[in-house]
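Missing here is one protein chain; the remaining ones are kept as they sit in the complex.
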Amino acid sequence: MSWIASSFMGRKGVAKGKPGKKHALTEKKQGQYHYVYGPYEKPVLTINPGDIVSAETRDAFGGAIKTTKDLPSKVLNFPYVNPQNGPIFVKGAEKGDVLAVHIHSIEPRGEQPVGTTALIPEFGGLVGTSTTAMLNKPLPEVVKKMKVTSKGVEFSKRVTLPYEPFIGTLGVSPEIEAVLSLQPDYWGGNMDLPDVAPGAIVYFPVQTKGAYLFVGDCHARQGDGELCGVAVEMPATATFQVDLIKGWSIPGVRLETEEMIMSIGSARPMEDAARMAYRDLIRWMQADYGFDETEAYFLATQAGRIRVGNMVDPKYSLGASMLKAYIK
Amino acid sequence: MSWIASSFMGRKGVAKGKPGKKHALTEKKQGQYHYVYGPYEKPVLTINPGDIVSAETRDAFGGAIKTTKDLPSKVLNFPYVNPQNGPIFVKGAEKGDVLAVHIHSIEPRGEQPVGTTALIPEFGGLVGTSTTAMLNKPLPEVVKKMKVTSKGVEFSKRVTLPYEPFIGTLGVSPEIEAVLSLQPDYWGGNMDLPDVAPGAIVYFPVQTKGAYLFVGDCHARQGDGELCGVAVEMPATATFQVDLIKGWSIPGVRLETEEMIMSIGSARPMEDAARMAYRDLIRWMQADYGFDETEAYFLATQAGRIRVGNMVDPKYSLGASMLKAYIK
Amino acid sequence: MSWIASSFMGRKGVAKGKPGKKHALTEKKQGQYHYVYGPYEKPVLTINPGDIVSAETRDAFGGAIKTTKDLPSKVLNFPYVNPQNGPIFVKGAEKGDVLAVHIHSIEPRGEQPVGTTALIPEFGGLVGTSTTAMLNKPLPEVVKKMKVTSKGVEFSKRVTLPYEPFIGTLGVSPEIEAVLSLQPDYWGGNMDLPDVAPGAIVYFPVQTKGAYLFVGDCHARQGDGELCGVAVEMPATATFQVDLIKGWSIPGVRLETEEMIMSIGSARPMEDAARMAYRDLIRWMQADYGFDETEAYFLATQAGRIRVGNMVDPKYSLGASMLKAYIK
Partner (left out) sequence: MSWIASSFMGRKGVAKGKPGKKHALTEKKQGQYHYVYGPYEKPVLTINPGDIVSAETRDAFGGAIKTTKDLPSKVLNFPYVNPQNGPIFVKGAEKGDVLAVHIHSIEPRGEQPVGTTALIPEFGGLVGTSTTAMLNKPLPEVVKKMKVTSKGVEFSKRVTLPYEPFIGTLGVSPEIEAVLSLQPDYWGGNMDLPDVAPGAIVYFPVQTKGAYLFVGDCHARQGDGELCGVAVEMPATATFQVDLIKGWSIPGVRLETEEMIMSIGSARPMEDAARMAYRDLIRWMQADYGFDETEAYFLATQAGRIRVGNMVDPKYSLGASMLKAYIK
């Protein structure tokens, strides 16, 4: 039996983690892509808990960077970047519920070289930006294209990297806000966390009726921190199963795999994101694993793990995790 | 002749800083107040450059804290806090323009004691919060009410403080986002900066047609940083004149008084807000006062001033200023 | 009668704030200058509480920048920068006491142009540094020399700034550490806070027998934050009276003038420095002015002031202050 049955989704989900109807959210069906996470757009798809969606996502540039000559400052039109599929309306979802998204697969689509990364002026973790405002001159703008298949990312003639895809931007709508898809927050969004990968179940706190699920920004792979601000961006087909959990309240995004549980914090400075993530992990261990606060704090100290998703977005996203082997 | 004639508003404004028609934006006319800065609501008022608006603002709690027994955790319903008047549509305003708001006066209104401050659990500059997440127990919840008149703020029997009112939340709409009125950003919003006071002209970068001006959250006074997160909040009548500047591009909020110019940055950590503010001040000195970058950087080093607006909101707001006497 | 009599120094000092013997700590008497605050060097001077010292301080570059051609990267030899006079042994001082330093005057000395500022590669508030590590190219290195007299700082032909001198680096020795004079901390050091000026009394928590007072790095003036990292540096004669307070314990540096009291915090990120300063101010108001914690927190919220000393040193220094008029 799969571990899914014993997951929070399997035990608490309205559909008990069982797969339901399949939906294809093609480019055509999507029509207009969206640039904010919010409740102000009409759903493109309505599903039941358990249903599976295959979404044709665009890359973070909306496909505008076709060759290394398509410099971001010329072909991009801020804030119309990082296009999102959705919103997907989940029947029965209400504020206070939890939406579970079990990621099945992520496949690149489109013409090779399908992977793109770039140095964008005043953007990235090792340069002055609009926020970490500097007087230094920006680095030169550079675009790099890479062939991406399930066998690997052809970074250069010298280096081929494993294909380890994940969803960069995934989440539900805030209640009354509409926030750029570039930003992560407690509802998800642009977390750029490599753990949001096939096999994982991601949990989101529902803020509005129908949950309004958005998805986009798939990455063929990425290092910790997404250092220059741009992963191996690619258009993709992302397939995931959605379930709905009633009676489980979470303050932010959580994630589960067969091996571990993870709480995700998004904030600046980076230590605040780490604090958010670890505090929620401790509270999760208290609520669902029978630890008292002190023991959970001690165990997180001796066995917790931190993954730095990004150190470049409007808020940095970090995941704090604990192996299930230590808390069973 | 008033200094207004020589201000940026007076020299560049469509109305040349000359007062136009008066509008009363009463509670009744406002009807529903708003909790986000965004382009998705219908304007409540349409004005021409030069027009003067008197807005009946509510306090940050929407008037829900009437006595010291009305504890915030009981009477407030997040995110429905910090209600705003508006949006006000300014004819002719388009993305890329600058909206000038010259504040004329701020008067308390309503029954005494009209001023409110409070300790709210997990909110404030010296306590753990949802962002600076801690395991410590919150401080006890406390509400303090104060009589406020133009003669002073009766803080306690022992202490009366000067009445030095300002507008806590003021700004234009983002282009496609709708962001909580609790948050400051490059379009303004909840900057909680005491310089946004009668006599000052505040400049905002217009992001959307009509500018969509919002206003609310008047304070009878406040110290630097708004330390516990709640100033002397009060319902008020705020009167201000609006002008529109074409052909002047600014990346964020700026402010001008007879004595000084100021650039405002909103970010976390606090040094990033300071960097944003100072960099923009230097660029302003380059563009409009004839300094080269190095001389402006040197002069800001020797004569710049920093005002900490708040150190409690989702982003901290700081103003970097230069006396006009030094750059004339 | 001077306010000094009612100051903490006047009321609690061993010498009751009364001036004692005068000492000249000339360059010759100093001999070797020091580059760390620590207990490992032999005192150059031993004084009694009440004694007055006139110290011939060097500028932060040890006088190595004589013309605009003396580029810092060529003439400076890190870590041998920011030379300090001292240590001065104060008789009777022991760990747990407070050392009071009442600054009388600061006069420039040496050949004009006596003032120096500079852009130093990878140093400053608006550039990438060794800590805020960036890949951007550094700004060009620049030196600026200025004539400085008590009438003003001749910044340029266009701009003359007021002469508002202060001591950039002042403090006592840590107990067992020896820390670069470039760094501020709870014992003082390189706070670069313009309030450390003639007229002020600065209080330091003594960590070691004799206190080991160091002083150096006088500035003819400086803006908030010392933005490019270099104020108007000058060699000077700094005259100050030293007193010793028994039975008053403070966790960090405090300061008093006729008008206000101030607590100083040094930390990164900047909000931590602000938190340290404000928390100590509140505790001071509790201990010596009869407020309870909540009232002190509320009053700091409505009437506290923040001064940003520097945003460029290894730790940023901020002062949180309260007018005496509000707490008398």
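We just call them A, B and C in the order they show up, numbering each chain from 1.
In this text, a contact is a pair of C-beta atoms (placed from the backbone, for glycine too) under 8 Å apart; a residue touches a chain by one contact, two chains touch by 3 or more.
Keep in mind that this is a model prediction, so the values were computed, not measured.
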item: Displayed chains contacting the withheld chain; value: A, B, C
item: Chain not shown: contacting residue from A:Phe8, A:Tyr37 or A:Tyr278; value: A:Tyr278
item: Residue among B:Pro72, B:Pro108, B:Pro269 or B:Gly309 touching the omitted chain; value: B:Pro269
item: Contacts of chain B with the absent chain, listed as residue ranges; value: 126-128, 132-139, 269
item: Residues from chain C at the interface with the omitted partner, ascending; value: 35-36, 38, 40, 79, 130-135, 175-180, 251, 265, 267-269, 272, 275-276, 278-280, 282, 293, 297
item: Absent-chain interface as seen on chain A, which is shown; value: 117, 119, 125-126, 139, 142, 144, 153, 155-156, 159, 161, 221-232, 268-271, 274-275, 278-279, 282, 294-295, 297-306, 308, 311, 316, 320, 326-327
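By our rule, only the chains that are shown with their structure count from here on.
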item: Interface with the most contact pairs, given as the two chains involved; value: B-C
item: Chain B, residues touching no fewer than two other chains; value: 268-269, 275, 278-279, 282, 297
